[in-house]
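Every protein chain but one is kept in place in this view of the complex.
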């Protein structure tokens, strides 16, 4: 798992990790580009950086299911990112905690390399907006759950990783 | 001192530290559960996790005084958390800086194990609300003061500690 603030270089660090693995690199986007101009620009920017050796998957909601289907010993799957996935689940009013629990259970038994990128969103002031507080709580709880079960955890700042586990 | 973002696992890390100390574990809550439904739910959640070996103290304002009275060589006192305490002091219009100074002075000479949990709140955008900025400043200054005098400091993310001191 690769955590980091906004524009911390976490995706780039994760991309390098996938590329250096020597496995077939798969970019798994949880974003829904159609809905937001800023987001579409970011996705294009990410895509341009990665180059053509990558294959791309897109799935805003059924993350665990698609990981189970796609994971393979010869693949490095980079999920970018968990916080957007949580946002999508909340917007669709799915049971976020159950889905996060499911992801944490499934992810440890998958073959190949799975790199989960997520935003650290809990180190600012308590948001006034209730939905933002719930989002922050879901994200933090998911990071804790995954922190327990995954092999390696990094926190990235200024493009530089701090290893928290592994 | 254990710092961490919202839902970072800081309380849980601190609880484990208290339990592994072999000392009599005391949970010192600075929250005022009566006033806020979300907060009451969190306190219940924390209480259920800790189990019955813990004794509980509650004091929203006179933190240093109660620590001086309760600290003992055979106790591990977990204060959860300093940022709520600062909020309470601000709401009651007490002199926050003087109280923080007092806490930093008193805490180093107490017997037993004292674990101070606090929220890292300064790594987001500057809040537009003046009171939130003041809160953030008080919290940051208290963390600096305590960072100088306490024996160990941890920053927790995804349930995993980074040791900053000790």
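Labels A and B are assigned to the chains in the order they are written; within every chain, residues are numbered from 1.
Rule of thumb we're sticking to: contacts are C-beta pairs under 8 Å (C-beta built on N, C-alpha and C of every residue); 3 or more make two chains touch, one makes a residue touch a chain.
Quick caveat, the model's predicted, so the values are computed rather than measured.
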item: Identified contact with the non-displayed chain, of B:63, B:76, B:115 or B:146; value: B:146
item: Hidden partner chain, residues of chain B it touches; value: 1, 3, 5, 120-126, 128, 133, 136-137, 139-141, 143-144, 146-148, 153, 155, 162, 164-165
item: On chain A, residues whose C-beta touches the chain left out of the figure; value: 4-9, 12, 38, 120-125, 127, 129, 132, 135-136, 157-160, 162
